[in-house]
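Removed from the display is one protein chain of the complex; every other protein chain stays in position.
Our next item is chain A:
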């Protein structure tokens, strides 16, 4: 069943035509990845879906509900939340304060406390450091906090923008394991990554973006086997 459907998306930065008719869909319960070089339009696609950018043309729907016309904060309330690139946590607030900020769109007390516990089970490190100022966390912990904060809004679709960026290899592996774990708990994931190798290992399907267009799509297996993808993104 298609959960998130993007059709013929055109986005401009001033005169620059950044997305030239992106069409993709994400089914309920999937991990889908967008891979591609720098500037291919991966992050732009995510930002447009989450309402931070406006498309000039095209449709974005979540279970048939039109998202393209909604401002960012309403998109979050509808169940699509983005973890921004570069782990932008609130550095001066504590871990706990960061997480409660993630639940901003929600009002029911009990559910929030329950989710907090679930996130602490998912990321035991965060539980240990709940009272610590977030800026003092290590890079990997900050990324976990950013993901945990997004999960606090109970999203149907989690949009991840380069979660492995700037992390040590051992942490990259850990983050991807976590993403798989979150997905198994029922959250659909749309993952943008430069680390195509890792992304294709955990994703079910993938799209390859090139200068604002979908160059290739298919199951993760197919993409891993594709000669061009291997050459361009997987290092031969």
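Note that contacts are C-beta pairs under 8 Å (C-beta built on N, C-alpha and C of every residue); 3 or more make two chains touch, one makes a residue touch a chain; residues count from 1.
The rule we apply is simple: contacts and distances are computed from a predicted model.
Participant: The chain dropped from view, which UniProt name applies: "DNA polymerase V", "Branched-chain amino acid ABC transporter permease", "Phenylacetate--CoA ligase" or "ATP phosphoribosyltransferase regulatory subunit"?
Facilitator: "Branched-chain amino acid ABC transporter permease"
Participant: Which of A:102, A:148 or A:206 touches the chain that is not shown?
Facilitator: A:102
Participant: Pick out which of A:91, A:111, A:124 or A:181 touches the chain that's been left out of the picture.
Facilitator: Spelled out, the listed residue whose C-beta touches the missing chain is A:91.
Participant: Quick one: which of A:33, A:48 or A:142 touches the chain that's been left out?
Facilitator: A:142
Participant: For chain A, which positions touch the chain that isn't shown here?
Facilitator: Where chain A meets the chain not shown: residues 50, 52, 71-77, 81-82, 84, 86-93, 100-102, 104-105, 133-136, 138-142, 149-150, 153, 165-168, 170-171, 174.
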